[in-house]
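Input: a single structure, listed below in structure tokens.
Of the protein chains in this complex, all but one are displayed in their positions.
By written order: A and B. Residues from 1 in each chain.
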Amino acid sequence: MQKHVVTEKRYLLGPVGVTFAAAKTGSWRVERPVQDPEKCSACGLCAKYCPAGLLAVNKADHHVTFDLEYCKGCGVCMNVCAQHSITMQPERDFV
Amino acid sequence: MQTEELKERQDIASWGVSTCQGCGLENAFRTVVNVLGPKTVVVIPPGCSATFSGVGAETCVQIPGYQCNLENAAASAAGIRAGLDMLGKTDVNVLAWAGDGATIDIGLQALSGVMERGDRIIYCCYDNEAYMNTGIQASGSTPFAGVTTTTPGGKPTYRKDFMQIVAAHRIPYAATCSIAYVEDMKKKVERAMTCGGTAFLYILAPCPTGWFYGSEQTIELARLAVQTSSWPLYEIVNGTEYRVTQKISRPKPVSDYMKPQGRFSKMTDEEMSIFQERVDKDYALLLKRAEA
Partner (left out) sequence: MITQRVFMDGNAAAAEAFRLARVQVVAAYPITPQSPIAEDLAKFVTKGTLNAKYIRVESEHTAMSCCIGAALAGTRVCTATASVGLALMHEMLGVASGLRLPIVMGVVNRALVAPWSLWCDHSDTMAERDTGWLQLYAEDPQEVLDMTLIGYRVAEHTSVLLPIMVCQDGFFVSHTGCAVEVPEQKLVDEFVGPYVAANLKLDPDEVMFVNPLTMSNDYTELKYQHNVGMANSEPVLEEVLEEFGKKFGRTYHRVEFYRCEDAEEVVVTMGSMSGTAVYTVDQLRAEGKKVGAVKIVSFRPFPIRLLQERLSHVPRIAVLERATSIGSAGGPVLCEVRSALANMPIAVSGFVAGLGGRDITPTTIKKVFDLLRTAPPETLPTWVDVRENAMTIREYVLDREVLV
């Protein structure tokens, strides 16, 4: 016996969200976070406090990745970083 | 483009949610639902967190959810709880996630009924201290002197002491939370899940749009609120046992917390010192209760 994935389709009646989706909130940005791994202590506070939870801290090389498709450029990550490893730079510099 | 680390995390809420930049409630919601896990049904009334409900055929959460009416998040959750329990799904959490307007004002009756009956739901009130989603109108939780569109001269009255209203219902577990103290909040969610009755979590959600500060300061302000003892972190068990979970031995002056916020810009020095007295008194009373 093997596990199969069977796809059922039916039409629901009434107001209902049936697709998990996201808005491209990255398009809101006027500035984006830029991180300097050399200043970073990999404490993870930026990842903990990002409102959208879209940061990942690499403990090995101290490199922080931001999901730029969704990052709104709020600047919280910059504000909470005790090492000033993150700076906010104008989005137009990257476009 | 999602990195591997980010894909692995499997957050329950999507990343692209239309909350404001630097929104305090966004972080709180993600933390709470990730602790509760996928076996959770969420009830969301209209308000800022309805951005998580989604629009049309699209939703931003991967758990079952229901957008109720403004005043009945607690009642809707109670009905869902009863239905799930009858079907034997007692291990599915029922979370009501409502703002201060929906809880403290129009939702007070429904929540009071739930607490009196002891319906086993987790009620989280994210408090951004006004009706923010409709454009920053004052609520029963707007602090003294807060400027909103319906209190343009600053609110002349103090906010409701909502934790005392909750305490009067003697529910097994109630706690205040701040998004700057994430581990503290996570522990409180776990206690809420296992308390066996109604649990109430009161989460301060700083709002850059309505409090008029730079969006990057959201966590900073959430921390200052605690450090100035304006928003002390504590638990109330069974309505009578108080436990302070973040001891602040020398609270910073309240003005440290309030000056960065444009909504308090009309506050006079005299009003600020009256307010400081009030915060000091309330904190002393809390410490006394915690000792008892």
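The rule we apply is simple: contacts are C-beta pairs under 8 Å (C-beta built on N, C-alpha and C of every residue); 3 or more make two chains touch, one makes a residue touch a chain.
Owing to the predicted nature of the structure, the values given are computational and were not obtained by experimental measurement.
Trainee: Going by the touch rule at the top, give the shown chains the omitted chain contacts.
Mentor: In the entire complex, chains touched by the missing one are A, B.
Trainee: Check each of B:Glu26, B:Asp100 or B:Asp119 against the chain that is not shown and name the one that touches it.
Mentor: B:Asp119
Trainee: So which bits of chain B touch the chain we can't see?
Mentor: Those residues of chain B that touch the unshown chain are 38-41, 43, 50, 53-57, 59, 61-69, 71-72, 75-87, 89, 92, 109-110, 112-113, 116-117, 119.
Trainee: Which parts of chain A face the unshown chain closely enough to count as touching?
Mentor: Within chain A, the residues that touch the unshown chain are 12-18.
Definition applied: only the chains that are shown with their structure count from here on.
Trainee: Distance from the CA centroid of chain A to that of chain B, rounded to the nearest Å?
Mentor: Taking the average C-alpha coordinate of chain A and of chain B, the gap between them is 23 Å.
Trainee: For chain A, which residues are in contact with chain B within the complex?
Mentor: Chain A residues touching chain B: 16-26, 28, 48-54, 56, 58, 65, 67-70, 72-76, 78-80, 88.
Trainee: Provide the residue numbers of chain B that touch chain A in the complex, in ascending order.
Mentor: So the residues of chain B in touch with chain A come to 1-3, 5-6, 9, 11, 14-19, 21-24, 26-27, 30, 53-62, 65, 179-180, 182, 208, 214-220.
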